[in-house]
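Take a look at this one; I'll ask things after.
Only one protein chain is missing from this complex, and each of the others stays in its spot.
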Amino acid sequence: MDLVATILVDGLIYAGWLFIVSVGLTLVFGVLNILNIAHGSLYAIGAYASASLVGVYFAAGGDAFPYGSYAALILAAVLVAVILGPLLERGLLRYFYGRDEVLNVLVTYAVFLILEDVMKLIWGVNPYFVYEPYTLLGTVEMGSLFYVGYDFAVIAAAIIVGLAVWLTLNRTQIGKVVLAVIHDAEISQTMGVNVKRIYLGAFMSGAFLAALGGALTAPMISVTPGLGVNVIIVAFAVVIIGGLGSVPGAAIGALMVGISRAASVHLLPEAELFIIYFVMAIVLVFRPEGLFAKTQARKI
Amino acid sequence: MMRFSVFTYAAIGFVALAAGAIVLPDWAMFLFAMALAKGLVCLGIVGMMRGGVVSFGQGLYYCLGAYTATLAANFLGVSDIFLLTLLSAAVCLLVGLIFGPLLSSYRGIFFAMLSLALSMVLYGSLSKMSFIGGTDGLNIGAPTFLGWAPEGRPLQTALYLYVVTIVVISGALMRVYFDSEQGLITQATRDNELRVEYLGASVRTVMAYNYAFGALLGGIGGTIAVLALGHVDPEFAFWTTSGEFVFVAILAGYLSVPAVFFAAIILELVRSFSSLYFPNTWQLSLGIFLLIVIVTLPSGLGSLVSRRKGQNT
Partner (left out) sequence: MSNGLLEVRDVQKTFGAVTAAKDISVSVPQGSIYSLIGSNGAGKTTFVNMVTGYIKPDAGTINFGGRNIAGLPPRQITRLGIHRSFQIAQLCNELTVEENMLVAGAIHGRTRPSFLRRSDDAQARERAMATLERFNIAEHRNRLIPELSGGVKKLLDIAMAMAGETQIMLLDEPTSGVAADEKFPIMDLVIDALRDEGVTVIFVEHDMDIVNRYSERVLAFYDGQIIADDTPDVVLSDTEVQRYVTGAPA
């Protein structure tokens, strides 16, 4: 198979993963106006939680029906969202709404630092491996190359996540309310919207998506401390490229970054580590607020 | 009210810090030297904060300065500390003058993330360059001081006094700048860019200046840090390093210059004590400390000593 196709497939796989980890970040920013560094921690916690749950599943005789481990993955993400979402949003972030954006980045940086150690306290520093779900789907032959089926499952998951988020926002009643809150929280409040609930819901969804990204990744890697550090920076880049708060933007950003990185891996491996920032810088030069940001000239 | 001149304050500051050379034990002198070196980097961030932007990528210059000095020492055989400082300062200033105008039209999150991206590009590149150590980094020998080559405690003392001198000079110069006409224009920019443009000044120029000063200070800080540590690696440019610089800048606030170095010392103390007493949870302690600071001191430590009512609006 030729290089272009290889780059495209690799790029799509990476983009799928990128989208899952970034869409929650952009959603949370859109609603709460907080760029959440702790998103990376939620990702890592999702990975640990799923490693644990999958481990428990197989220890409890899950071998009889190994596909159940996928449910364990998703359950792990749900648990993270349900436990940590309210804790962080109600317990901390809500006190910072409306404060300076950059200061709020620092607040979530503090949360990130705290959660890094909390993870070590809970899961220790030794790596966790749960490869079963990764091998379960076999391999896919494309031309002369073999791909792991699970990689394609990640692309599918990304598409499902993207559609679900988009449809919820644009085709449901609750989505309309969320969009109204994004547009103007104060006006929505006076029109009887329970803004608090929307904030909590949005943050929990974001936490779920972060944890889901981690949970889906856990079978592909060894889960070790420091997992969230790099993820958050990559996700930031994607979200900035797409335009903060834009779901389609996150999709386009993920595709651009995914494919550029795949291209760089195959064509110019030295550039792999910073191609992401390169793409981001180029986009920002031409669109200073990202691709899908709505820019408004201030009336004076 | 009687107003002491900047020079009086600088002299007092110098004497107070220099006394450390006599009273501080070895470990503390090293800690203070590192804290002050990092404080220089943070002072650069504070300069930008006065104009309303925060760079999350000062690790770029910290790292660039450190590598410039190390490469000059290892490949050009330069060991004189003044020459090394001058060299890395010049390189960083030059890079700052290139990126400054490019970044000067971005604000808020965008400025923060773009500057961070630049530092991550350096991190990524250095990690891949195995001929200069890759992720392991490089070692640098002890510096000489105009031909004098001390060792042991005298070396440490000399290095400490060197950083104290630079801190006092830079601090005084930045104070002069903050109080100057340009400094006031910077403050006005933070407040109302439209007004500044309509008075006929260029907001982008203001931003570019502050960025260049930040680059310069970052490079000097990096040089001193690598000389104190004897080693540099790409982590100098990693985002968590930059995150700590921002932490110190926020802790200090933008009102007071000494507060920056005070905050840097506090952070180093908190870090080393928590890694001593809570070896597995020092990040946790740091995070909690950071949250407490943000909640209790929204305008930073500087607001404790300055008369300005910073959050009165």
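Think of it as A and B in the order they're written, each chain with its own count starting at 1.
We adopt the following convention: contacts are C-beta pairs under 8 Å (C-beta built on N, C-alpha and C of every residue); 3 or more make two chains touch, one makes a residue touch a chain.
Bear in mind the structure is a predicted one, so any value in this text is a computation, not a measurement.
Judged over the whole assembly, touch between the missing chain and the shown ones holds for A, B. Which of B:L76, B:I169 or B:L194 touches the hidden chain is settled by the complete complex: it is B:L194.
Interface note: of B:V176, B:V270 or B:L297, the residue touching the hidden chain in the full complex is B:V176. By the touch criterion stated above, the residues of chain A touching the omitted chain are 297, 299-300.
Residues touching the missing chain, restricted to chain B, are 176-177, 179-185, 187-188, 190-192, 194-202, 309-310, 312-313 (touch as defined at the top).
Everything below uses one rule, namely that only the chains that are shown with their structure count from here on.
Centres computed as Cα averages put chain A at a distance of 33 Å from chain B.
Within the complex, the chain B residues that touch chain A are 54, 56, 102, 105-106, 108-110, 112-114, 116-118, 120-121, 123-125, 127-128, 194, 239-240, 243, 246-247, 250, 280-284, 286-288, 290-291, 294-295, 298. Residue ranges on chain A touching chain B, taken from their complex, read 35, 92, 95, 101-103, 105-107, 109-114, 116-118, 120-121, 229, 233, 236-237, 240, 244, 270, 272-274, 277-278, 280-281, 284-285, 288-289, 298, 300.
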